[in-house]
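First the structure, then my questions, so here it is.
Right, chain A next:
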Amino acid sequence: MNIDIDTIIFDVLIPVIKIIVMILFPMIMVMVMLWVERRGIAFLQERLGPNRVGFQGILQPIADTIKMLFKEDIIQRQSDKLIFNIAPVVVLATSLLAFCFIPVGMTMSIGSYNLTFWVAESPVGLLITLGISSLSVLGIVFAGWASNSKYSLLGGLRSVVQLLSYEIPIGLTVLTVVLASGSMNFIDIVNKQNEMGIWFAFMMPVSCVVFWIAAMAECNRSPFDIVEADSELVAGFHTEYSGIKFGYFFMAEYAHMVLVSSLMVVFFFGGGLPIFPNVEFLWFLHYIPGFVWYFIKIMFFLYLFVWIRGTFPRYRFDGLIRLVWKWLVPLSLLNLIVVAIIRMIV
Partner candidate 1 sequence: MIDQISKYPALENIFSSLQSVFKDSIIEGRFEKEELSVKVKKESILLILKFLRDEKGFNALSDMIGLDNSSVNKEGQKRFSVLYQLYRFPGFERIRIVIDVDENDPVDSAYPVYKSADWAEREIFDMFGINFSGHPNLRRIYMPDNFDGYPLRKDFPLEGRQ
Partner candidate 2 sequence: MDSKFLEINMGPQHPSTHGVLNLKLSLDNEVVVKVEPNLGYLHRGMEKLWENRTYAQVVPFTDRLDYFCAISNNLGYVLAVEKLMGLEIPKRAQYIRVILTEIQRIVNHIGWLGFVTNDAGAYYTINFYTFEEREEYLEIFEEYVGARLTINAIRIGGVPFDIDDKLISMIEKALVETEKKIKDIDKIVTRNRIWLHRTKGVGVFSAEDAVQFGLTGPALRASGVKWDIRKDIPYSSYDEFDFDVPTGTAGDIYDRYLVRVEEIKQSMRIIRQAIKNLPSGEIAAKVPKVLKIPEGEIFHSIEAPKGELGFYIKSNGTDKPERVKMKSPSFINMQSLESMCKGNMLADVVVILGSLDVLLGEIDK
């Protein structure tokens, strides 16, 4: 077998680097989000937030991580140890795995080599990503059950109901995106938006809003954070976790937020495309690399998460279910029909 240097670089080295980067990317975003959230909420609440470690508290996430690593890892004696230990890994792993199909930028040509900003490309990438991201509920239920605590159990049960309900509007709105772009491939979806010269958010605003609400519920963020409602369930499914295992859940939650923001950006806001991709006199915007655009866009949505958390009270369980079955599901169904009809006509 003759192995030349090019094959090693392009077929082995670069994919491996990409994989490593794509695993590190959510982790680094978690760190960034930790700082953004703490400072952002402090800003909303007229206080300062962490500003001691490093410039403007920029090293605070590292301090937090070190604290978490060195905290005692308490394992309840009555817990189911196998599942108790495996659950955080399941949650974090699924959150990170889902990133492999996300295009974090546009293709960049370096000489004759086309550098792509995604780990894998698949004609059904969208389906796989949605499937994997919904797997984190398994970890949550396992954690809730294995902790042998009633608060955790309630949190786990709530998460199942919440997830099963909110999968439906997510699926229905994603279908409209698939209808509009004619593909389940993320890259095709982005390219279609480039072709049409309009972001899907402006083409299908209802899908965009419904997807955002349902996605917010799926990553258990305020105002849908009934799974870990701190004023009733203490900390929900991760009440009994401490140390780095709690850290896993924590990272998974933030990674999930990054994932949802990425999906939002890819589906509705043109992924790594610059704003107004087809306006001629804004040609210079194309010289800003795609991943920068992507980053700016997801940061907006990540900040939106923080903003919403700092503003709204929490939904009660029944209200949450009523919202999805009475409003989101019919609305997304109707939206799907409308989009399908328009797509047939046009």
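The criterion applied here is as follows: a contact is a pair of C-beta atoms (placed from the backbone, for glycine too) under 8 Å apart; a residue touches a chain by one contact, two chains touch by 3 or more; residues count from 1.
Picked so that all candidates are chains of the complex that A comes from, given by their letters.
All of these numbers come straight from a predicted model, not from anything done at the bench.
Going through 1 or 2, you find that the chain touching chain A in this complex is 2.
If you check the complex, the residues on chain A that touch candidate 2 are 41, 44-47, 150-151, 154, 222-223, 225-226, 229-234, 309-319.
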